[in-house]
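Here is the structure we will look at.
Missing here is one protein chain; the remaining ones are kept as they sit in the complex.
Chain IDs A and B follow the sequence of writing; residue 1 opens each chain.
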Amino acid sequence: MKRKGMVLFILSLALALVASACGGGSGGKGGGSGSSDGSYTIAVVPKLVGIPYFNASETGAKKAGEDLGVEVIYTGPTEPDAAQQVKVIEDLISKKVDAIAVAPNDPAALTPVLKKAKDAGILVMDWDTPADQSVVELSVHQIDDQQFGEHLVDKLVELMGDSGEFAIVTGGLSANNLNTWIDYGLKHIEANYPGLKLVTERVPSDEKQQVAYQKTLDLLKAYPNLKGFLGYSTPAPLGIAQAIQEKGLQDQIAVVGTALPTDSGPYLEDGSLDVAALWDPGKLGYLTVYLAKHALEGNKVENGMDVPNVGKIEVKSDGKTVIMGPPTDFLKDNYKNYDF
Amino acid sequence: MKPIVLKSLAAIKLTGYEKILLGVFACLFALFSLTAPNFLSSVNLQSMMVQMPEFGLIALGLMVVVMTAGIDLSVTYLAALSGIAIAWALVQGWPVPLALAAGAGAALLCGSFNALLIAGTGVSPIVLTLGSMILFEGIALRLTKGGSISGFPESYYLIGGGHIGPIPVPMLIFAVVAVLTAVLLNRTAWGRGVFMIGSNPTASKFSGIPVRSVLIRVYLFSAFMAFLAAIIMTSRYNSAKVDYGSSYLMQGLAAVVLGGTSITGGSGTVKGTVIGVAIFQILSSALNLYSISPHIVNVLMGGILIAVLLVDYLVKMRQRAARLRKAKGSQASSGGNAG
Partner (left out) sequence: MKFLRSKEGGIFIIVLVLFVVLSFLSPVFLTFDNLVDVVQTNVVLGILAIGMTLVIIIGGIDVSVGAMTAAVTVLIGKFMVEVGHSLPVVLLLAAAGGTLLGAINGFLVSRIKAHAIVVTLGTLSVYSGLTMYVTGGVWINQLPQVFLDFGRIRLPGDIPIQIVFLVLVAAFTAYLLKYMRIGRSVYALGGNMRSAERAGISVARVQMFVYSYMGFLAGIAAFVHTSIYRQVDPNAFNGFELQVIAAVVLGGANILGGSGRVGGTLLGVALLALIGNGLTLAHVPSFWHKVIIGLFIAAAVVFDVLQRRRIEKQLAKIDVLTS
């Protein structure tokens, strides 16, 4: 029995030593706002780590940290789970960071913990997806949700005309931002394009290209008169496009979606994907860090402010909602200009 | 209050394995206090005490099921569904106690689905709960259309955010439930039944144990634990959604195994599971404080699970070797009979 105890003890010791060595760099700095060298520690929390979109934001955020001389901690849950995200934020509070910028998986779920952060003197802001506005000091939006939802629909209409059947493939039924864009888009259709007919409820694809591909093949057969597809979440439009490409329907069916330019390349080339609309997630990450530092230094955001490497931002009349800019359309002739 | 707590703490006996587990916990705690930034800060201690219960309750439920050589893969979606029921009721304006009853009802309904089918038909728990897991997720999706339900009355936050003294309410709930579970397992016929069914189902059947009724209560217990976890989660997160806590299944199972419960059933203790849960909790908090990539955290958690299994095996081997040596020794001294 003693032996086992020794072995377990040594194992855990080894583990903890390895852990502290790995985290040594940032662990050493310890807590306290405005640490010894006077630079701020800004934590940026995505919905989850490990997907291309949030990887691109991380690159932007880290670059801003370098350019501006602030320490950026980019961390988040490994799954889009609100519970895990709450944990991450609670631990950041314990670390006594100066600012927390979070892209909430579920806005309501974070309110209590963000309140705690605020009470602890930490600057709280949201990015990518809005959190409870009564708790955040800044809300950084990449685009205006309504504008984006409507833009996607407008692009679809441009391609397929204003009457006909279309289908929606989304990343997941429980993804807030996707649902927001879809809902705005549907309202827009009801008001302005009554000739468009949605054939069935939005179809989830589990954030996986192969599921979107499979579901699109099924949809094409179930509804042979489809003229267009809207794809939400970065893998979905690619899965849809692949199915269209497979069946040689590039000219008959319009596909518009939210996708990254480099991944969309092959499908934009042959027209299976017509328009990929998104924004530069790297810029968003950069902007978030920039604005965090800006606010920590006691400055207010101004409408029309020019942010280096980002451009002119729009600030709404409430003084805290920031819109990075209009959506960018990635098309066959311009997608090569982007590296994300 | 204090003397009772201390006396009952003193009365708790720990098995050898549990002593070691507690030792590991203590060492890790000490190490993290020294090296992880702000580990001992009241903020961190508070958040650890608040994060542990929802995970711990699910682990307790899983433990009892695993002790009967079963498993419940549906427990996290069951909790989500229960939370959704509570949330819906609160938003409709029902008073809190009634809303809680709605959640309990939903949980017990789902639990009965599992319980009756498993106990009644003898179907294998892993495949049935695979089906019920998908079913519950589907129902939750159908009810919420993927969105979340929020907008609870202020008084509800007290459950997740309230304190009694320095201890958060969820932790108190967990402590009480843990004690009750231990009592149920050790001092009731049901508890004895749980142990027996896990160790030897056939013998249990023939020794007059009402296997069916015990099993039904086991899965209802797991569902009730899920309900309690749902209360804490909806109160802490201020809303209910289909995918809250979906990561707790794997982690819960790992904590249960770490705590000494045998996956083939028949043994397990509440103390072991509690310590196992605590170890996972401080590990995950400390690793976050070290700013280690969450992916590496996953790797480490998996590695620890395997390491524990390895150590367990090595110890068993040594024990067996020691026993063999003793047996051979006594044989030799008693005249050395062959075979």
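Quick note on the criterion: a contact is a pair of C-beta atoms (placed from the backbone, for glycine too) under 8 Å apart; a residue touches a chain by one contact, two chains touch by 3 or more.
Given the structure is predicted, the values throughout are model-derived calculations rather than measurements.
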Practice item. Please work out which displayed chains the absent chain touches and list them by label. Key: A, B
Check your understanding: In the complete assembly, which of A:V203, A:I240 or A:A292 touches the absent chain?
Key -> A:V203
Study note, to complete from the structure: The one of B:L31, B:A106 or B:M133 in touch with the missing chain is B:M133
Exercise for review: Decide which residue listed in B:R142, B:R187 or B:R325 touches the omitted chain of the complex.
Suggested key: B:R142
Study note, to complete from the structure: Contacting the left-out chain: of A:P235, A:G257, A:G285 or A:G325, that is A:P235
Review point. Taking the entire complex into account, which one of A:N55, A:T180, A:Q250 or A:T328 touches the absent chain?
Key: A:N55
Review point. Which positions on subunit B touch the chain that was left off?
Key: 71, 113, 117, 121-124, 126-128, 130-139, 141-142, 145, 250, 253-254, 257, 263-264, 293, 295-303, 305-306, 309-310, 312-313
Point to revise | Positions on subunit A contacted by the hidden chain, ascending | key: 49-52, 54-55, 78, 173, 199-204, 206-210, 213-215, 217-219, 221-222, 224, 235, 242, 262-263, 265-266
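Criterion: only the chains that are shown with their structure count from here on.
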Review point. Centre to centre, by mean C-alpha position, how many angstrom separate subunit A and subunit B?
Key: 33
**Study point:** List of subunit A residues in touch with subunit B within their complex
**Key:** 1, 3-5, 7-9, 11-13, 15-16, 19-20, 22-23, 25-27, 29-31, 49-50, 73, 75-84, 86-88, 90-96, 106, 108-112, 120, 172-176, 179, 204
Check your understanding: Which subunit B residues qualify as touching subunit A in the complex?
Key -> 16-17, 19-21, 23-24, 27-28, 31-32, 35-39, 41, 43-44, 47, 50-51, 54, 141, 144-148, 150-151, 157, 160-161, 233, 236-239, 241-248, 284-296, 298, 300, 304, 307-308, 311-312, 314-315, 318
